[in-house]
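Note that one protein chain of the assembly has been removed; the remaining protein chains are unaltered in position.
Then we have chain A:
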Amino acid sequence: MASILINAIKRLHVSPQIRLCSLNSAAVTTTTANKTINILKKEWEFPPLYTKPREVWIENLDSVEEKKLGLIELHPMVYAAPPRIDIIHSNVIWQRKYRWVSWAHTKTRAEVRGGGKKPWPQKGLGRARHGSIRSPLFRGGGVAHGPRSGKSHFFMLPFHLRLHGLTTTLSAKLAQDDLHIVKDLELPTDESQYLVDLIENRNWGPSVLIIDDTDYAPRNITAATDNLLHVNIMPVYGLNVYSMLKHDTLVLTQAAAEKIEEKLLYHLHSDNRERMKKFKIDQV
């Protein structure tokens, strides 16, 4: 397996930067014509047994042309999950609906102006019996079961569906070549045009979602993305299925990718019974 990778690396142009390895991963260095790249082999608490971990290039944002700085391994449970489009659909529908309040409103027979008096006597006229001219039977009367203002459509999707929504979407993005891992978000300039050129050059989709592991990002990238509405930065806790589908390309920093993986793997392997119980609003 490693030899295939090494041959592939020899055929590609790789920058001579040496990467720092993280504490809980063993780095396998390979020298190819005076250039060293680190292939990080991670040690997971629950390592994958059968499916191979996915290997992704680490790219740079320093220059417009892409340079491959190294390789990283990603856990298959998070980045190679089966493509469950039904779960993605449920997540998108949930994200759209749970915040929506419908403001449609109709008046009931009690609220429509008038209609307090009995229009004609009960018996004797040969007409149908009525109590008020504003009942739903009448033209101009109130609506019987119409929409009532301020109706919330809040509901909570079960925890495992939300969890698998994230894993499926990340896997789909990776499988469709829309996921890129970047070393960090240091840009040489703070001009938006630089990012536009970069995206154009690398054939990334028109819209890009950049995910960093911290709330604060370097000044250059925040200034550059400020004017571009289709390029957005988000911290790890803001990752959601709707945003991932809305933006064509997903760019994760290496730290962000590892953090997402760690959090999702924790939830995939821990006891979720408390979270799976019925959602109660007044709980602290």
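Here is the rule we use: contacts are C-beta pairs under 8 Å (C-beta built on N, C-alpha and C of every residue); 3 or more make two chains touch, one makes a residue touch a chain; residues count from 1.
Going forward, contacts and distances are computed from a predicted model.
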item: Missing subunit (named according to UniProt) among the choices "AP-3 complex subunit delta", "Glycine cleavage system H protein", "Large ribosomal subunit protein mL49" or "NOL11 protein"; value: "Large ribosomal subunit protein mL49"
item: Interface with the undisplayed chain - residues on chain A; value: 45-46, 49-51, 82-85, 266, 269-271
